[in-house]
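Removed: one protein chain of the complex. Kept in place: all other protein chains.
Which chain is which? They are A, B and C, in the order written, and residues in each are numbered from 1.
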Amino acid sequence: MISISIITVGGTIDKIYFDAKSEYEVGPPNAEKVLSELNLSIHYTVTSLLRKDSLDMTDEDRKLLYTTVAGDPATKILVTHGTDTMVETARYLAAIRDKTIVLTGALEPALFKTSDATFNIGCAIGALQVLQNGSYIVMNGRVFPADNVRKNLDVNRFEPLTPKSEAG
Amino acid sequence: MISISIITVGGTIDKIYFDAKSEYEVGPPNAEKVLSELNLSIHYTVTSLLRKDSLDMTDEDRKLLYTTVAGDPATKILVTHGTDTMVETARYLAAIRDKTIVLTGALEPALFKTSDATFNIGCAIGALQVLQNGSYIVMNGRVFPADNVRKNLDVNRFEPLTPKSEAG
Amino acid sequence: MISISIITVGGTIDKIYFDAKSEYEVGPPNAEKVLSELNLSIHYTVTSLLRKDSLDMTDEDRKLLYTTVAGDPATKILVTHGTDTMVETARYLAAIRDKTIVLTGALEPALFKTSDATFNIGCAIGALQVLQNGSYIVMNGRVFPADNVRKNLDVNRFEPLTPKSEAG
Partner (left out) sequence: MISISIITVGGTIDKIYFDAKSEYEVGPPNAEKVLSELNLSIHYTVTSLLRKDSLDMTDEDRKLLYTTVAGDPATKILVTHGTDTMVETARYLAAIRDKTIVLTGALEPALFKTSDATFNIGCAIGALQVLQNGSYIVMNGRVFPADNVRKNLDVNRFEPLTPKSEAG
């Protein structure tokens, strides 16, 4: 059986809304909720490691994530993460050479009707099973190596750094 | 830019409901609707080739699909298809050696709140970008080679034929 | 506490889809599911009396519904019903003079993302609390007395029989 370890650190994908306070907070991992409603033919575990906006991720947070991923018995790791510093974290995790690591997240909270969360998680899980070892970002329907991706804030979309050299 | 050709032939994923007749019919391709609502970093085209229940797919229909896929200028092909004969079609298309072909669909119509369609399309697009040439099925969160997959009707889920030999 | 008795007899609102059979059937009452997800300030009970397409409702079925409504201890009754013969049933129930009876349903199954079911149930519950005794249909955002309503099949919408005489 294919086995995936899902580690969640927060971000927009897990934002919830509290009417009492009229503000959002990072809640429990929506990846778990999305997957539990499907009838999957893979085995997975979900570890909620942090609940942070990605702009609040510190060096210590990244070290904790690195150690957690490196020590995970699974070789296929899915990390759900905020989008603003997802690229930085993907590059940091690229030093782990013996695992396939895919980071994904969402540009709209998973609880929204029009969220990209379910599609992104699907896309990430599809790619994770096939990719060679390394660190990758899967966003906007596309698989990016950690060293060739940026978030284009103007169009709110992940893109390759070097469009000319890309395959396909 | 990564470019994907999506060819749709019908199935549960595209089922719609007509109140006037109190029955379902196969409607326009929902893969197109799902993808148009996202902000993708890949290029894709959608061709609605057939609108059939997969149990109604004939040898002529499979020949038409084969010819269409083989003649498509794209090398990465996503086919949305009914689930009951998806395995048969995937094996038929496996004779095309110079393309990556992924078949997916849904166990519940895409128009349903709880449909697996969006997740499955995401999963298929993620895998399609990374897979070597060949014919595959992506269903229930898993990537299956065409020659090692069956639909388990008892649990309404796709599974490998030979669980012992599978990787991971 | 305001108390409402909800009696369900089937119809499009409760249609579900079985992939195994590739067809729709009438399932358990969706009114109960819709209301259970809200945090209501009213008391209600749900009785699943029949699971029928409204075109299959017989004279015996209407007699059973009449007896059930007439014998219900609640004075405010909500009936969810198929749309094709909803008008006929509403007129039949109008002989019950000491209760407020509202019939509603949906033009698209409640399980669909774009279904009118949740809105219609809300509209029916809002009207039911305020209406005088009598039999009414609440569909398409409007409250109709049982003797001044028809389903216009051409536009798939309920309308008054005599638009000139309507209030408002």
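What we mean here is this: a residue touches a chain if its C-beta (ideal position, glycine included) is under 8 Å from a C-beta of that chain, and two chains touch if they have at least 3 such contacts.
This structure is a prediction, so every number in the text was calculated from the model and none was measured.
Displayed chains that the missing chain touches over the full complex: A, C (touch as defined at the top).
Annotation: of A:15, A:81 or A:142, A:15 touches the absent chain (contact as defined above).
For the options A:3, A:36, A:133 or A:156, the residue in contact with the chain missing from this view is A:156. Residue in contact with the omitted chain (choice from C:40, C:55 or C:161): C:40. Where chain A meets the omitted chain, the residues involved are 12, 15, 17, 19-20, 22-24, 53, 55, 83-84, 107-109, 111-114, 153, 156. Remark: the residues of chain C touching the chain excluded from display are 1-3, 34-35, 37-42, 76, 107, 114, 116, 118-131, 138-143, 155-160, 163, 166-168.
One rule holds in what follows: only the chains that are shown with their structure count from here on.
Contacts between chains trace an open chain of neighbours here, each touching only the next in line. Comparing the centres of all chains, each the average of its CA atoms, the largest separation from chain C belongs to A. Rounded to whole angstrom, the centroid-to-centroid distance between chain A and chain B, based on C-alpha atoms, equals 25 Å. Averaged Cα coordinates give chain B a centre that lies 38 Å from the centre of chain C. In chain B, the residues that reach two or more other chains under the touch definition are 107, 114, 156.
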